[in-house]
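The other protein chains are all here in position, but one chain of the complex has been omitted.
Read from first to last, the chains carry the letters A and B; within each, the first residue is number 1.
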Amino acid sequence: MVGAGIVGASCAYFLTRAGVRVTVVDRGGVASGTTGAGEGNILVSDKEPGPELDLALRSNALWRDLDEQCGGFEWEPKGGLVVAETPEVLDALTAFAGGQRAGGVAAARVAPGDLRDFEPHLADGLAGGVHYPQDAQVQPMLAAARLLRASGARLVRTAVERFLVTGDRVTGVRTGEGDLRADAVVNAAGTWAGGFAQAPLPIRPRKGFILVTQPFADPPVRHKVYTAAYVTNVASDAEGLETSGVIESTRAGTVLIGASRQRVGHDTSIDYRVLAKLARQAIGLFPVLADRQVIRAYAGLRPYSPDHLPVIGPDHRLENLFHACGHEGAGIGLAPATAEMITAQITGAGPSVEPSPFAPGRFP
Amino acid sequence: MIYDLAVVGAGPAGLTAARVAARRGLSVALLDAYAKTGGQFLRGAAQPRLTGVDVRLGRRVWAVEKSQERFEIHASETTTATTLLVATGAHDRVIPFPGWDLPGVLTAGGAQALVKGERVKPGEEVVVAGTGPFLLPVAVTLLDAGVRVKEVLEANRPSPRMAAALARVPSKAAEALGYARRLAEARVPYRTGHAVVAAHGEDSVEGVTVAKLTRDWKPYAWRTVDCDTLAVGYGFTPQADLLVQLGCRTEGDHVTVDDHQRTSVDGVLAAGEVTGVAGAAAAVVEGALAVHALIGAPPPRLLAERARLRRFARALELSYPVRDGWQHWLTPGTLVCRCEEVTVSALEEARDLGADDPRTVKLLARPGMGWCQGRMCGHAVARLTGHDPAPQKRPFAQPITLADLTLHDREDST
Partner (left out) sequence: MIEFRFQDRVITAEEGQSIGAALHAAGIRSWRTTRFGDRPRGLFCAIGACFDCLLTVNGRPDQRACQTVARPGDEVTA
């Protein structure tokens, strides 16, 4: 298993429970990449009907199981609230939610007068929203660490330099601490997953910032709250900066403020102009935040693929190599279903979700 | 306007630099977070006159950005300058022990600041503990304020290196002797190889446990001392946040500079404790040196003086280290991170989950995630995970309200 982020940890968990012996290799240790730079979202609300939503719904159910089987990662089925600033946006949002409902998502329209029943501190003048009770959150670093620990898999902290290949078969990996032989290798290397020369994939980083407020004894935000513009940004192909307000609290009492998307390579430097936009959008949704303080900010890199679908399944060039990567900003949410799919493919079990849309060979 | 020089920090280094620069005809802005100049050392003391310097107090600089060949220094307003001198000093280095978060436990620097800057007695009966020569002036300051100083406890033992260093800097030797004499007159015991290993009390300190320490700080032979206040400090940690933001090279806990006080980033100078804790005298020399180097050649006299004071500081650093034996003072319930209330056992749980470095421990157990952003627990968390403390990257050197942050939502940077 190359990568000890949430995807690698989940795969290790599912595989070991299926009787497979797993060694996880990561140069930065558990949750040191994108997993450690996100909010821990487990969302169905931002996904349009289709393969990713199917995967998200399966994953949502699996997360509930994982909380019972393993737990200890601040599982919070808090629900999501998507708000619309104008009646036009609300109409579009409502239509979007209608499609999702047909795909199995629980979604209920919220009248403007009822918004404050969900979020007492929400701004005036919003046109309404949609409530998604299935949306949830975990503390992603703890989730990865707990799943990895519960798997019993060995974690080796070193860099994977390349795959070991004999003919057209992968037989292991070369690491900074020597060769590791394996019957199968899973590439769960997040933003670096595309860069293995023997089996490249079109996966690139999409930078995002999170602004962290001071801790609150009683945080003013209860659900994951975001504006409808977020959904369009997630699906967008723009190169430049896009931001939309995404606000939620954590069990630790802080409020996390996102979300920005930029394609600037592996650069994780801070840009205060982007942070300022996030602050403006947060105050727009929750005016009560205006005189509260931010104490921290960080950047993370979402590993994205050209069609915004994750890359899951056997490599189309090399045998015994499997990919579990390219989850963009949805890795936490999609990890368990990804792990279940990979485990089925390695052990020969039947799939719960149709795997073909995620096949690594789909790119030209 | 664009200043020739912006100085952040109005302590000994920053004040000197601003004064020298203004006298040499540079346009200078001097910023400080507090409402008065002087920094920690000159609190309440006489200070040089600053003619021709734009002094901006109460300015909490939360970030510095470099754009083109200019620096934008963000506080409640943005100051722009072509050269930046960071002289933001240091804060007390503290290590955890049971009860260290009880009210009445103050840092040594905090106790001194209360007396010197605020004319307030930190308490009536005070124990002073920790390591380093700074404990002596703190105890004397307290005595002079009419506080009963019960004991001064130095965790390290006298070192031959220190004696040799003092012999080479007679002014420092005389200063130390003066403090010792004052403590002796007041019959205040100064005990080396001793530490406060726990503080007790309900809502506030009522007493402390004092232990003798082995050379590596394992405690033995405990006793309790009644007191209402504990002043504790284990040296200092440079406050190099702005320099780290700018990407300046660091070594150990501080930023590295060359003979001209230049950091590794063009146009960024640093002086005083941010370049390694060496005290006010060195800070004054470095503040002056930075400006001389900027406008001409650094005077050899200043270079020699700085070298001498830095050698002395190095001897201090080696004679008064924080030794890992303090970890024996901890109990499972001892708070390591005061802000997030992270206990020793919570850290151990994170380590069991595979966190073997400060960053991962922080992600899993939250030490350093709170209000102070690891300023108080940074040393402890690093050592408890077997790492050397290093300056942390803090995108916000000070908290800032969301409303103030929105003012930076703009397209260009001028």
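Everything below uses one rule, namely that contacts are C-beta pairs under 8 Å (C-beta built on N, C-alpha and C of every residue); 3 or more make two chains touch, one makes a residue touch a chain.
Everything numeric in this text was worked out from a predicted model, so none of it was measured.
A.B. asks: For the full complex, which residue in B:Leu42, B:Ala63, B:Ala111 or B:Val208 touches the chain that was left out?
C.D. replies: B:Ala111
A.B. asks: Using the touch definition up top, pick the residue from B:Ser204, B:Thr224 or B:Thr331 that touches the left-out chain.
C.D. replies: B:Ser204
A.B. asks: Touching residues of subunit A against the unshown chain: what are they?
C.D. replies: On the side of subunit A, residues 214-217, 253, 291-293 touch the unshown chain.
A.B. asks: Take the complete complex as the reference. Which residues in subunit B touch the chain that isn't displayed?
C.D. replies: Where subunit B meets the chain not shown: residues 33-36, 40, 91-92, 94, 101-107, 109-111, 113-114, 117-122, 203-204, 239, 338-339, 341, 370-372, 375-376, 399.
By definition in this document, only the chains that are shown with their structure count from here on.
A.B. asks: Once bound in the complex, which stretches of subunit A touch subunit B?
C.D. replies: 29-32, 36, 141-142, 145-146, 148-149, 155, 157, 211, 213-215, 252, 254, 270, 272-273, 275-277, 279-280, 282-283, 289-298
A.B. asks: Under the definition above, what is the set of subunit B residues touching subunit A in their complex?
C.D. replies: 63, 65, 74, 245, 339-340, 350, 352-357, 359-360, 363-364, 366, 369-371, 373, 394-396, 399-403, 405-411
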